[in-house]
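A short worksheet on the structure shown next.
Removed: one protein chain of the complex. Kept in place: all other protein chains.
Chain IDs A and B follow the sequence of writing; residue 1 opens each chain.
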Amino acid sequence: MATILAVDDSASMRKMVAFTLKQAGYDVVEAEDGQKALNAAKGKTFNLVISDVNMPIMDGIQLIKELRTLPNYKFTPILMLTTESGADKKTAGKQAGATGWIVKPFNPDQLLSTVQRVLS
Amino acid sequence: MEAELDTVNDADGDQFLTFILADEEYGVDILRVQEIKGWGKVTPIPNTPEYIKGVINLRGTIVPIIDLRERFQLETKPYGPTTVVIVLKVVTEERDRIMGIVVDAVSEVYNIAEDELKPPPNFGGVLSVEFIKGLATIDEKMIIALDIDHLLNSDELAVIDTAGGATN
Partner (left out) sequence: MSIDMSQFHQVFFEESFEGLDSMETGLLELGQGGEDPDLINSIFRAAHSIKGGSGTFGFTAVANFTHVMETLLDEMRDGKREVTTDGVNLLLASVDVVRDMLTAVRDGSSLDEERVGSTQAGLEAMLDSTEEATGTEEGQAKIAPAAGWQIVFKPLPHLMQTGNDPARMFRELAQLGDLETEVDLTELPPLEDLTPEECYLSWKLSLHGEATREQVEEIFEWVDGDCELNINPLQPGSAKNEDTPEIQDEVPEKTKNTQAVSDPAASKNSTTTQKSPARAKSGGDSGSIRVGIEKVDALINMVGELVITQSMLSQIGEDVEEFDQASFERLRDGLQDLERNTRELQESVMRIRMLPISFSFNRFPRLVHDLSSKLGKKVELKLSGEGTELDKTVLEKIGDPLVHLVRNSMDHGIETPDQRVAKGKSETGILHLNAYHQGGNIVIEIEDDGAGFNREKITAKARERGVIGENETLSDEEIDQLIFEPGFSTADEISDMSGRGVGMDVVRRNIIDLGGTVEVTSRPGEGTTFTIRLPLTLAILDGQLVRVGNETYVVPLVSIVESLQIRDEQINTVSGRAQVYKLRDDYIPIINMHDAFSIQERHGEYADGLLVVVEGNGQKAGFVVDDLLGQQQVVIKSLETNYKRVKGVSGATILGDGTVALIVDVAGLIRLSRKKSNSTLRSVA
C-alpha cells in the first residue's frame, strides 16, 4: 500500500489526518515540522506528502522546495494544507513545486477523496 | 485461612454462603463474598457503635469489621478458633464498599431458588425486615437469607451512630 508523509505542527490535526488515512489502508508517517519531515523523506521514499504551511523551524513552503531537490521526490505529489484565505500561500507553494492543495477546514472524506485522486 | 466450601449443586437459583450465628443459620449471596479470613487483630475506631469492631488491613485497603452478634444485639460470645470474618462487597448508590462481618462459623453453600425464599414475618426490633431477603428451608433447617446492601449500608450505620452518640 502507498506510504504517506503527514506534516503539521498541530498534533490534533496531524493525528486526524494520519488516522483517516491509516483507516483507508495507507501507511502514514507523521512529522511535526518541516525539518523532521525532510529527514523522514530522506530516509524513506513516500508516495505522497501532505503538509501544513505554517510550521516552526521549517515551514511548508521551504519543505516543498527542499523536497523537490531530492532525486526521489521530483515527481512525487505534494499537497499543501491551506486555509481559504491563504491565496499568497498557494502561489508561493506552487512556485516551490507543490502539486496542489487541500483547503482547511476539511472533513476526513474530503481528505480521503483528494488523496485517492492523487494516488490512483 | 481460606475455608474450603462444599457446594450443593442445583439447577437454578442463587447460591448462598451460610454461616452460624448464635445457633441460627444465615445466608449471604455468594457473589458478594470476596473472601473468608480468620479473626485477627483489629484497630478500633473511636466514637463508633460497639458492633463496629474496627478496621483491618486487607492487602493495602482499610476494611471495617462488623460484629453481627452485637449488631443484632445477641448474647456476645468470645471469639474462638472457628470465629471467622467474611469479607463482603456491599453495593451502595455511590460505589461499592468492602466490609467484613464476624460470624461464629461458616457452614455451607446452598442453591436457593427465588420461589424457595419465603417472605419473613416481622421480627420487630433490631432484625428489621429490610435486612432479610427471605427465609428458606433446606434439609429441614431454616436459613435466614440476608440482604447485605441494606444491612451494611453506611447510611444505616450513620443513623445508628448519631443515636448512639450519647454514650460518650
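As a working rule, contacts are C-beta pairs under 8 Å (C-beta built on N, C-alpha and C of every residue); 3 or more make two chains touch, one makes a residue touch a chain.
These numbers were taken from a predicted model, which means no experiment stands behind them.
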{"item": "Omitted chain's touching partners, listed by label", "value": "A, B"}
{"item": "Absent-chain interface as seen on subunit A, which is shown", "value": "9-13, 15-16, 19-20, 23-24, 52, 54-56, 68, 74-78, 81, 83-85, 87, 94, 97-101, 104-109, 112, 117-118, 120"}
{"item": "Residues in subunit B touching the chain absent from view", "value": "41, 43-48, 54-57, 60-64, 97-99, 154, 157-158, 168"}
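Convention: only the chains that are shown with their structure count from here on.
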{"item": "Chain centre separation (subunit A, subunit B; CA means) in Å", "value": "66"}
